[in-house]
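Left out: one protein chain. Kept in place: all the others.
So that you can tell them apart, the chains are marked A and B in the order they are listed, and the count of residues begins at 1 in each.
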Amino acid sequence: MAQPRIAVVGGGLAGLMATIRIAEAGVPVDLFSIVPVKRSHSVCAQGGINGAVNVKGEDDSPEIHFYDTVKGGDFLAHQPPARAMCYAAPGIIYLLDRMGVMFNRTAEGFLDFRRFGGTLYNRTAFAGATTGQQMLYALDEQVRRHEAAGLVTKYEQWEYLGMARDGAGRCVGLVALDQRRMTPRAFRADAVMLATGGPGLLFGRTTNSAINSGSATASAYLEGAWYANGEFIQIHPTAIPGEDKLRLMSESARGEGGRVWVPRRKGDPRRPQDIPEAERSYFLEEKYPRYGNLVPRDVASREIHRVCVEEGLGVDGKMMVYLDLTHIPRAELDRKLGGIIEIYEKFTGEDPHTAPMKIFPAVHYSMGGLWVDYERTADGFLDLASPKNHMTNIPGLYAVGECEYQYHGANRLGANSLLSCIYAGQVGGPAAVTWARNQKTAAADVAASVFEESEQRWTRRFAELAQRGGDENAYVLAEELGQSMLENVTIVRHNDRLQATDAKILELAGRWKRAAVLDQSPWANGPLSFLNQLEKMLALARVVTLGALRREESRGSHYKPAAPKRDDARWLRTTIATSSPDGPSFHDEPVDTSLVTPVERKYD
Amino acid sequence: MTVSDRTYFTLRRLHSLSGVVPVGVFLLEHFFTNSFAVQGPDAFNRAAEHLAEIPYVVLIEVFGIGLPILFHMVLGLVIVTTGQANAAKYRYQNNWMYLLQRVSGLFLVAYILYHVWTTRLSPEVMRGETDLFGMMSDDLRSPGLFAFYVLGVIAASYHFGNGLFGFAIHWGLATGRRAQRNVARLGLAVFLVLSLVGINSLLAFVHRPVRLFERAPETKVVEHPPLPAPAPPGGTR
Partner (left out) sequence: MPRTAIELRIKRQDGPSGPPRWEEFSIPWRAGMNVISCLMEIRKRPVTKQGAKTSPVMWEASCLEEVCGACTMLVNGTPRQSCAALVDGLPEGVITLEPLTRFTVVRDLIVDRSPMFEALKRVRAWIPIDGTYDLGPGPRIAETERELSYAFSRCMTCGCCMEACPQYNGRSEFLGPAPIAQVRLFNAHPTGAMNAHERLEAIMGRGGLVDCGNAQNCVEVCPKEIPLTEAFGELGRQTTVLWLKNLLRR
């Protein structure tokens, strides 16, 4: 059989880690990315990466990390993969350290760890407050090394459009769009690995990057891949507003001692510095004495919503609270949180060393994503030799990172995302290699017509879109989508409003057909590309909204006042959406909770 | 002409070095010798003759001064072509210094060629018939040439002084930001001092030196033979 070749789509942490693992196995990789990989959204991850290295004499262990993770996810995550990830975590941190990630150190030169949400242990390794950036750069450097050695070929500024599948339905390649020449082109691949990140743009302005449309994932879903737990969208409690995006203020600010409060008096006009201690309500510390400001994000966001909306105590009457770092010594702040202090200063003009930050909740992360498989061992770990790990329901199509659903259940713990990205790449890469090496027919030997047809399908579509006239503007439609999703499908969910949102999405889909292409250029035509993306985003938005409508309980990030309790008897199940001509059709499957028994989730 | 990467590095290092040793050292010596003019034509011509009596003087002049300057010049010209000055757009102090280093270097090429020809290589000088002081004195009484010489002194002083800044960074002597800033200041100080000393020598050639602590030279003019001076250094005083 010919030497297999694997395509990785996405150059964030998960995609790069998978690329490195595949290249290390001696298999050539075609790496596609919509931006130069060094500019992927992983750079926005700030606070750190979890791993129970236990260097603070706390008797931390991977098993406790595992428990915190599944409890943080309200027991919706399959337990074997989550456990395997937590046990691999210390090794992953060591590996990154060996790659040269400039993690903060202790006085003795060991890796330093800090606290994060949803745990009582100092378990988070960090590089200032730009850990994601630092890790991405380290992986980027390793990939560049393999690129220089000829094992990796980068296709940067190429956009994933869809799969190429053989007669049996196996994924044997992909079609991608060169964003400059605007011509779709088919590539053969013995396995295709999607690592295309989250769908933040569905919600308009979020903490996500401008590239996180979710359209690649949505395209896979539209071509038959299952989409799981789409309704679980994480709202991060602490961001700062912006006209173009909402900028994250890392959970590490609270991990380093930052305190969240509001004035006790409604509409207190004083400057926060002038409000005495007794007249402040540290509402998280009051309600959750054990975890305090470091309750999981879903809990903190709901509390902020309660305090601001229900009790009306929000700063300036808005859904806004203070995050106070002023009691922490300046040098320590700069050393451990420099990156976010700088962002806050640059974008608000205020100095967090001296004035409490004004922050509010923002859409941040999707726990849901493409459904992927795994092979468990009898003792509750992953069988790393299996090609099933991280494979979607489509043979040969893999998914790793935020674009898949596997590790976080109904809510992700802070600093577990970097871990899950790296771990997914570490596991998914070799799985794809095993798959590719065991195919009877190599992609290279698949009939050329398969690729010609898929390429032509996309060429025709883009030719049609390029002709499109009409009175609608795709960017305006996207903004309307974001507003509707943000208002109705975030912290608090009501069925009538979810239904209204779905109706709105259908309306937008109708108007999409009248959206003109705003640019006639055959070269680097962004509006043309976006027109294609938007249709897929609308399809995915329905998955999120209808999934939320369907799940009649409250769990993790999904909260319905009409069904405020968790209902394990009916809903301890993974939501799975399949695309049909009439929109998503849903079924659900049980969750593997064989390792720890779900209990009531409490942090007080 | 292409050279290997290794040779290129060596050439560039030699370029940097040659600016300090021997060219820079020669510059200091040259300004020092010229300063004898402050003490009058006699003192100056004596100093010049002393230099001429140094053993192996021609070899030193050729291999210790001439060729290094020529090498520094030629490579410098090549270096200048690789830059695209943008000080008008990025108005930072070091960027102006970068630009001036190149401008002064270019000017010095013209200046040095002229200066070396007129004071060292022209047939009259080679025949040893010239009263250097007298010749300089004559030349410098022309306002145009005086200005040309002043610019030459300033350019040489600057190029050397600021060159020390580049030298310190290229060779890795000054690595920290403050250290580099201090070297830059030192370079500017060298520039200022050398400029003043150099200009004072020029003034001395037209009999208007500034004297600080020197013993005033005896007023009797040109007793020292043989000086077939074409025009006696007639002062206004």
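Criterion: contacts are C-beta pairs under 8 Å (C-beta built on N, C-alpha and C of every residue); 3 or more make two chains touch, one makes a residue touch a chain.
Owing to the predicted nature of the structure, the values given are computational and were not obtained by experimental measurement.
Summary of contacts with the chain left out: across A:61, A:104 or A:483, the touching residue is A:104.
Only one residue from A:91, A:169, A:267 or A:510 touches the chain missing from this view: A:91.
Among A:69, A:119, A:133 or A:215, only A:133 touches the chain that is left out of the view.
Of the candidate positions A:59, A:243, A:310 or A:471, contact with the unshown chain belongs to A:243. Taking the complete complex into account, B:94 is the one of B:33, B:94 or B:118 that touches the chain left out.
The missing chain, though absent from the display, is touched by one residue of A:47, A:339, A:368 or A:414; that residue is A:339. One chain of the complex is left out; on chain A, the residues touching it are 17, 20-21, 24, 35-36, 38-41, 43-44, 91, 94-95, 97-112, 127-128, 130, 133-134, 137-138, 141-142, 144-145, 147-148, 156, 180, 209-211, 241-245, 247-248, 335, 339, 342-343, 346-347, 349, 426, 473, 475-476, 479, 518-521, 523-524, 526-527. In the full complex, chain B touches the omitted chain through residues 5-6, 8-10, 12-13, 16, 79, 81-86, 89-90, 92, 94-95, 97-99, 101, 165-166, 168-177, 179-180.
Note that only the chains that are shown with their structure count from here on.
Between the CA-based centres of chain A and chain B the separation comes to 66 Å, rounded to the whole angstrom.
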